[in-house]
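All protein chains but one are shown at their positions in the complex.
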Amino acid sequence: MTEITETTPGWLSPEELRSARARMPILYVDAVPVRVDDKGTVTHIGLLLRIGADGTVSRALVSGRVLYHERVRDALMRHLEKDLGPTALPHVPATPQPFTIAEYFPTQGLTPYHDPRQHAVSLAYVVPVAGDCRPRQDALDLVWFTPQEASSPTVQQEMTGGQGILLKQALAHVGRLP
Amino acid sequence: MTEITETTPGWLSPEELRSARARMPILYVDAVPVRVDDKGTVTHIGLLLRIGADGTVSRALVSGRVLYHERVRDALMRHLEKDLGPTALPHVPATPQPFTIAEYFPTQGLTPYHDPRQHAVSLAYVVPVAGDCRPRQDALDLVWFTPQEASSPTVQQEMTGGQGILLKQALAHVGRLP
Amino acid sequence: MTEITETTPGWLSPEELRSARARMPILYVDAVPVRVDDKGTVTHIGLLLRIGADGTVSRALVSGRVLYHERVRDALMRHLEKDLGPTALPHVPATPQPFTIAEYFPTQGLTPYHDPRQHAVSLAYVVPVAGDCRPRQDALDLVWFTPQEASSPTVQQEMTGGQGILLKQALAHVGRLP
Partner (left out) sequence: MTEITETTPGWLSPEELRSARARMPILYVDAVPVRVDDKGTVTHIGLLLRIGADGTVSRALVSGRVLYHERVRDALMRHLEKDLGPTALPHVPATPQPFTIAEYFPTQGLTPYHDPRQHAVSLAYVVPVAGDCRPRQDALDLVWFTPQEASSPTVQQEMTGGQGILLKQALAHVGRLP
């Protein structure tokens, strides 16, 4: 995933980030964008279509780092706006309690999550999105899936690093695991 | 609290409800209406001003029974609309997981919650409300309090049956307990 | 499921229970018994082998009614002891917050859960069990499954009323959904 350029004093240069990633767990947020009906029931899950550095196509959740001196809530909003555009109208939950944490290790098999670049620990949230989504940056498209489709083998196989599992955990949390 | 008239077959007559209340735990929902800012942080809590059967004035959460064959989500919406009016635009959480359960016993002291009429077990939710609130029925008014005010002794003393504690648990859950 | 005989004043006769079941949601608890390692990771899930009234064999979670004037925590302990025996040493969670609620309707399709006898709303908990389990009453046996096995089609098909889904939600909650 492309990192945004960070020039604010106190943030990390690319080399420093590379170094930190080999030494410390890096704090992330993962957001599962959903559409809900007027009673709050989740009807659809939004997945980003991404092209990786090696050209492979994959579907992904909204995900990214928490920066120095940034609140988790602000990091969530920043990544949602970056990936879904400025008119998505995300409703970040009132509680800071994540529905789970995902521990991405550079070594495979320790947990269901894997990130070859780093040890990342991600706070995962389900975020209802009320507005119009226009993916930006490195995402090609945002596609809405029903819970049934999102947990199907076809979609699950297009998700990497264990995000398919994280998506199913989100569906379980909202009572929509098929 | 005034019960709505229930004439649908399968529901309870007033005598049957009275009888059931002496024999079984009755399923309730409690909703804590909140205002949130554009990042989801709770800024205000809405409390109903009620006049009890004995003329005492009290502040209360949105609360009521779940009916036969009614989904919890539908019961929440019904009680929110009944108490806050049709233009309140409540955002019921996507997850069915309550932030806590409140066990109201007719006997005092077993739990922090007390209801002289019955043994009620209530599923408690924090519900962001985006629209215009116009209390109806037996509620005189809805007043918005800051987290600081809502947990102050003044407001706490105006809440009955342990709802002041439930309100503080809600504030803790959203990270706003002062 | 066989109901225990309830003769305490204030509880329901069989006819009253039958009547109440046609008129009100009935409060239940569901417990998913698990084995954990010394760091709290779930390694196995315990499922009861039951024979239904019609002779069908099925696997089931620990489940049962909350009685009048009984705390949810006491109901959990009572059903765990009834189904797993007196030496199971269950560790009921410190928080009263269930990981989800399961809404069993007599009508199929409204939710993933179904109970032809009644509208039951169940508070669901994952309960680590440290001792020796000896099923009693109507359960023939308790079998421990790995998370992989418990979510396999074979085991899922032996669970009824949507309890297979509830089991998968429990696995998701503890980070063990395969």
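Chains here go by letter, A, B and C, matching the order in which they are written, and residues are numbered from 1 within each.
Following the convention adopted for this analysis, contacts are C-beta pairs under 8 Å (C-beta built on N, C-alpha and C of every residue); 3 or more make two chains touch, one makes a residue touch a chain.
Everything quoted here is computed from the prediction, not taken from an experiment.
Participant: Given that one chain is not shown, what are the shown chains it touches?
Facilitator: Across all of the complex, the chain we cannot see touches A, B, C.
Participant: Looking at the whole complex, which of B:A22, B:L89 or B:I165 touches the chain that is not displayed?
Facilitator: Answer from the full complex: B:I165 touches the omitted chain.
Participant: Please identify which residue in A:R18, A:R71 or A:R136 touches the non-displayed chain.
Facilitator: Of the candidates A:R18, A:R71 or A:R136, A:R71 is in touch with the missing chain.
Participant: In the complete complex, which positions of chain C touch the hidden chain?
Facilitator: With respect to the unshown chain, the touching residues of chain C are 34, 36, 38-42, 73-74, 76-77, 91-97, 99, 126, 128, 173-175.
Participant: Just the residue numbers, please: which parts of chain B touch the chain that's not shown?
Facilitator: 100, 111-112, 165, 168-169, 171-173, 175, 177
Participant: If the missing chain were put back, which residues of chain A would it touch?
Facilitator: Against the missing chain, chain A presents residues 10-12, 16, 20, 22-27, 66-72, 95-101, 103, 105-107, 110-111, 119, 121, 123.
Methods note: only the chains that are shown with their structure count from here on.
Participant: Examine which chains touch each other and state the graph shape they make (line, ring, star, complete, other).
Facilitator: Chain contacts: complete, every pair touches.
Participant: Look at both sides of the chain A and chain B contact and report whether the same residue positions are involved, with over half shared, or different ones.
Facilitator: same
Participant: Measuring from the mean C-alpha position of chain B to the mean C-alpha position of chain C, what distance in angstrom results?
Facilitator: Computed from C-alpha means, the inter-chain centre distance equals 28 Å.
Participant: Distance from the CA centroid of chain A to that of chain B, rounded to the nearest Å?
Facilitator: Comparing mean C-alpha positions, chain B is 34 Å from chain A.
Participant: Two or more other chains in contact with one residue: find those residues in chain A.
Facilitator: 173, 175, in rising order.
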